[in-house]
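Questions regarding the structure given below will be posed in turn.
Showing chain A:
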Amino acid sequence: MTKPLVAIRSVSKSFGEFQALKNVSLDVWPGEVMCLIGASGSGKTTLLRCINQLTTIDAGGIWLDGELLGVREHGGRLHRLSEQQIGRQRLKTGMVFQRFNLFPHKTALENITEGPTQVQGRKADEVRAEALELLRRVGLAAKADSYPAQLSGGQQQRVAIARALAMKPMLMLFDEPTSALDPELVGEVLAVMKELAKSGMTMMVVTHELGFAREVADRVVYMDQGAIVEQGRASDVLGAPREERTKAFLSAVI
Partner candidate 1 sequence: MKPAPALAEGFPDLSGMRIAREPHWFRWLSAALIVLVLAAIARAFANGQIEWSYVGRFLTVKVILEGTVNTMVMAVLAMMLGIFLGIVVAIMRLSPNPVLKSVAAGYTWLFRGTPLILQLLLWFNLALVFPTIGIPGLWSARAVDVMTPFLAALLGLGINQGAYTSEVMRAGMLSVDVGQYEAAQAIGMGRLRALRRIVLPQAMRVVIPPLGNEFIGMVKATSLASVIQYPELLHNAENIYYANSRVIELLIVAGLWYLLVVSILTPLQMLLERRFARGTLRPAR
Partner candidate 2 sequence: MTRLSFSLAVATLAAVTSARAAELPAEIKQAGALKLTVNSTYAPMEYRDPATGELVGLDIDLANELAKRLGGLKIVWSETPFAELIPSLQTKRADFIISGIQDRSSRRETADFIDYLTTGPQFFVLTENTAKVATDLCGKKVGTTRSTAFPLEIEKWSKQNCEAAGKPAIQYVPGENSIDVRNQLKQGRIDAAVQGSETLPYAQTQETGKYRVIGEQLSTGYQGIMFRKDDAALREVVTEKLAAMIADGAYKAILDKWGLGANAVAQPMLNAASQ
């Protein structure tokens, strides 16, 4: 039996008084496209950020590609890993943010080549060739030398996706990738994500785009108040939800 790419076991996280994650457990399989849906504050973004350790968990464990994240076990206790080790673990994931977070002082091409050349120490010309290929893949080959301020929101987000892919991650994390976009620009980003899903990339997508979920997701997970309420095939969760809370959420959203 193959192992899950991501194994989340009994993870909890609080921000002061507020409990964002309550004892969450979940598996993500290689090649799977998973969509996480739910209201704001439901914990879906927090869960995503725990996987690439932008947020540290309070309890439980997350394994990525079989490796325990953020800590190591020794003598019955957990010891935090060093900053370098955590950085290395982060290389296995790529993240696309709601507000793109492109580096404004670098061109689109430079944004993409920054990680591979600086962090992975790869050769500049090799990286440049790959970066141009990625730009072509997201439909922005002509914008290689443009600065983020010269690009539309949709174009920026596509560059951001290329930037994440340049690190050759095994898992792509999307945190509400189209929420900050004007409606007419959402389609171009979803198109890139669909192509990525088709190519076999494992993806976890926090989104409100239920149409996208229905079309592309292998599994939909509905979260509410820090816990997983319901999960299953898109057609099941979105078309015929079992739980009352799921039904209430969907009727409010659609």
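Selection rule, in plain terms: all candidates are chains of the complex that A comes from, given by their letters.
To be clear about the criterion, contacts are C-beta pairs under 8 Å (C-beta built on N, C-alpha and C of every residue); 3 or more make two chains touch, one makes a residue touch a chain; residues count from 1.
Everything numeric in this text was worked out from a predicted model, so none of it was measured.
K.L.:
If you had to name the candidate from 1 or 2 that touches chain A in this complex, which would it be?
P.N.:
Only one option touches chain A, namely 1.
K.L.:
Using the touch definition from the top, list the residues of chain A that touch candidate 1 in their complex.
P.N.:
Those in contact with candidate 1 are residues 52, 54, 83-84, 87-88, 90-91, 93-95, 97, 99, 101-106, 114-115, 118-120, 147-152, 163-164, 167.
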